[in-house]
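Here the complex is missing a single protein chain, while all its other protein chains stay put.
Presenting chain A:
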């Protein structure tokens, strides 16, 4: 039996200042699934995401494709879970796009032609090959977002985690990114406020609020439940109805 891509059991976490962000989160994501994590600001979504690759460690259990997240496994866990952060400027820091995409796989030990091939494939996947030798600073917002995605794809992760992938994107860049993501065919966890984007990309959604999972089901069903959304400070955009 194949292990789930992600298994989170009774995960609880308090920040050093005492603020309790997670109160026992349970989540199981099967391999190949695309799941949206929805929730209002301050619900604990980003805190949850940072536990998936061990940047934060709370109480409870997190496992990635069967491998438990702990100190001994940290390097392999970070290869298996690729996080694309919300602001590409936080992610891109090397002189050229190519260097930045190579940074992750090089950290995981790839060298020479193997590394070059991996970088090339990641840039191909996001349609940014022709910009490989440019500085990330000179790219548009949408291009930077795709390069940030490539920097993580190059590590060949088992689980792709995206934090607000559609934030600050023009409609066309937003759609192009969706097409790239749908074409990847990888297990994907996407944290977002952009409910139509969740509907377009993720068959399943998990609603997190107050540090616990409050709803888990088909995205269309969750988004059609106006009362549920209202209880958790979520709203569909103007003129958008599913019921």
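The rule is simple: a contact is a pair of C-beta atoms (placed from the backbone, for glycine too) under 8 Å apart; a residue touches a chain by one contact, two chains touch by 3 or more; residues count from 1.
By our rule, contacts and distances are computed from a predicted model.
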| item | value |
| --- | --- |
| "Cytochrome c, mono-and diheme variants", "Cobalt/nickel transport system permease protein", "Ion-translocating oxidoreductase complex subunit B" or "peptidoglycan glycosyltransferase" - which is the UniProt name of the missing chain | "Cobalt/nickel transport system permease protein" |
| Sole residue of A:94, A:184, A:212 or A:236 that reaches the chain not shown, by the stated touch rule | A:94 |
| Selected residue (touches chain absent from view) among A:152, A:169, A:199 or A:215 | A:152 |
| Of A:26, A:57, A:73 or A:135, the residue in touch with the unshown chain | A:135 |
| Chain A, residues in touch with the chain not shown (by the definition above) | 50, 53, 55, 75, 78-79, 81-83, 85, 87, 89-91, 93-96, 99, 102-104, 106-108, 111-112, 115, 135, 137-138, 151-152, 155 |
